[in-house]
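With one protein chain held back, the other chains of the complex are shown just where they sit.
And now, subunit A:
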Amino acid sequence: MRSLIFSNNPASLTSRLGATIDVEQNHVRFLGDLILNLWDCGGQDSFMDSYLSTQRSTIFQHVGVLIYVFEVESRDMSKDLSYYRDCIDSLRKFSPTANVFLLVHKMDLVAGDKGAQLEKKRRELQHESGEVGVTVFGTSIYDESLYKAWSRIVHTIIPNATILSKHLTTFAEACSATEVILFERTTFLVIATSNPVQAESPFPPPRAITSGSSTPTASTALATSNGISSPPSSLSGTVIPGAEGGDAHKLNATRYERTSELVKALKHSCSRVREEFYALEMELPEFTAVLDEMTKNTYVLIIVHDPTIETAALKINIRLARQKFEELQSDSVGS
């Protein structure tokens, strides 16, 4: 699983990985100065016993996040659970503030109703955890579920995610975008997204600005390219009154994880021909989008539904916003 997220390996090659011996420590430079210290702990009984006895204080000290992986169709669930209980106890003693994530893994092997199976496991695990708050995800390396879980995990580690979101929202408005998503560069996990535009209309409120002129936004000049100077009259009839908070777009709920998965797959295809993925722009029947480098270690994806917005305008906006986000990121990581 680790090799998939952090080393850009495809799922089909995981069978070649060896067993983890003892603790493999990994430093993953995530978001520039934020370095994740990833302890990949081997799961064989003898290792587990030593973690819980002699190595107990070393392993469980200063833990930010505990990720405990269960096999969905485990041969010996009672043993898994007894180890888990011991781990939770140790964690409570040495790092009481740590976040706990439980991944119910190898979901692809479940035959039949996956949702019901996962729900059953979730209740069981929550019961086992006692008063420790845990978040349970069902995952599989063969689909996007793994990215969903890891994005959520990473989100809890990033200190200033809300501020990033706020700026992304401003940026989205300047681009007349429906949504802006910020990804980490190597893992392509979602760091932050713009908040949904409080749009009573499918398009953001139009401004009387012709393309090419610029508005100072968030101390950075962003070129606003907005072709329509007044809303087409035919639109107002089709607008759905903001019943559920103005989410008229009803975008696919799994889009973030699927995007991570798709881009990683494309990156992998590029690397096979010794090329490096750099940027992507699309004008598809459904939307216009640009995926480009934002800062040294992030990528941004802008989704626009307004057909009059050109990809070139979005690219200029990204270029102009770069410095601001670079500053923002060093603030958020430095603190």
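Assume a contact is a pair of C-beta atoms (placed from the backbone, for glycine too) under 8 Å apart; a residue touches a chain by one contact, two chains touch by 3 or more; residues count from 1.
In this section, contacts and distances are computed from a predicted model.
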| item | value |
| --- | --- |
| Among "Small nuclear RNA activating complex, polypeptide 1b", "Ubiquitin-conjugating enzyme E2 2", "Gtr1/RagA G protein Gtr2" or "Multifunctional methyltransferase subunit trm112", the UniProt name of the subunit that does not appear here | "Gtr1/RagA G protein Gtr2" |
| Selected from A:Leu34, A:Val136 or A:Ala289 as touching the chain missing from the view | A:Ala289 |
| Residue in contact with the excluded chain [from A:Thr178, A:Ser194 or A:Asn317] | A:Thr178 |
| Interface with the undisplayed chain - residues on subunit A | 12, 142, 178-179, 202-203, 228, 232-235, 238-240, 248-252, 255, 258-259, 262-263, 265-266, 269-270, 272-273, 275-287, 289, 293, 303, 305-307 |
